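All protein chains but one are shown in place.
For reference, chains read A, B and C in written order, and residue numbers begin at 1 within each chain.
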Amino acid sequence: MSIKVYYFASLKEHVGSSEHELDFTQSLKVKDVWFQANAELVLPKNTLAAINMDYVDWDSLVSDGDVVAFFPPVTGG
Amino acid sequence: MSIKVYYFASLKEHVGSSEHELDFTQSLKVKDVWFQANAELVLPKNTLAAINMDYVDWDSLVSDGDVVAFFPPVTGG
Amino acid sequence: MAIKITDQPFDPYQELQLYQNTQLDHLGAIGATSIFIGTMRDFNQGSQVTGMSIEHYPGMTEKQLELCVEKAQGLWSILDSLIVHRVGTITPNEVIVLIAVWSSHRGDAFDATRYIMEALKSTVPFWKKECIDTDAQRWVVSNTSGYQ
Partner (left out) sequence: MAIKITDQPFDPYQELQLYQNTQLDHLGAIGATSIFIGTMRDFNQGSQVTGMSIEHYPGMTEKQLELCVEKAQGLWSILDSLIVHRVGTITPNEVIVLIAVWSSHRGDAFDATRYIMEALKSTVPFWKKECIDTDAQRWVVSNTSGYQ
């Protein structure tokens, strides 16, 4: 199974990439996605997570084909 | 001494005139202005009064040359 | 700051463009513009309304509008403002009132616009007379509060 992982704004700069592809074989939570994709990187405080463009909490499970996104607090408007 | 008295909107129709000239010789309150100018007319409830374009209460004294206005609650906007 | 009473139909967006292009100060400081436009509906209190006439008290109307703006300036941080109000004969869908407030911050702009609108409705000498579908005319007897 595999998912796409997107990063935006300051988090994209922090990770040094705008996206990752991640393969996994067993049940995976959003917080595990971060640590599997970015093993050596601190997860910045206040980071937000979305699955398929909906906000989710860190214990949400991802499914095959999902798009997971990580980004800092939003500052539009 | 004399003042001008103006009436607006439904009060103008009630009075049947848009203005009166009123002469007086002794101290006069706004409420007296109404009764002197319109002796036989009921003063409609909620009528507002102004002297020289400022809202006043019914016990305010008028002076020579003042413009007194009577009108119903405002309904602009 | 500008206040305008007009007996001619006006396009509120054109008024705003014009004001902003020729009169507005503090350009770089403006972060928020809050605008309210009141339009004549074709119904009110259960009746079809076919037209309306608005009477005002020339002089006192302007004076009281200025007072509304001054009070808002005392309560919030306002950079500029524009008020335009129709008088005379009006047909449905035409604009009755335009209020715009420019500020650095949105909270001030929102609060001041709403305050000026409520103050206008309760203190500025305008009176509406509606033509209803039965060919009758009736004075609007009171304004309702916009803060529920």
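Please note the rule applied: contacts are C-beta pairs under 8 Å (C-beta built on N, C-alpha and C of every residue); 3 or more make two chains touch, one makes a residue touch a chain.
Because the structure is predicted, anything quoted here is derived from the model rather than measured.
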- Task: Please provide the labels of all shown chains that the missing chain touches.
- Result: A, C
- Note on the structure: Only one of C:Asp7, C:Asp42 or C:Glu70 touches the unshown chain, namely C:Asp42
- Quick one: say which of C:Asp11, C:Asp25, C:Glu70 or C:Asp133 touches the chain that got left out. C:Asp11
- For chain A, which residues reach the chain that was dropped from this view? 6, 8-10, 50, 53-55, 69, 71-77
- Item | Where the unshown chain meets chain C, residue by residue | 11, 13-14, 16-17, 20, 27-43, 92-93, 104-107, 109-110, 113-114, 117, 145-148
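The definition used in the following text is that only the chains that are shown with their structure count from here on.
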- Message: How many angstrom lie between the centres of chain B and chain C, each centre taken as the mean Cα position?
- Response: 27
- Just give me the whole-number Å value for how far the CA centre of chain A lies from that of chain C. 48
- Query: Distance-wise, how many Å sit between the C-alpha centres of chain A and chain B, to the nearest whole number?
  - Reply: 72
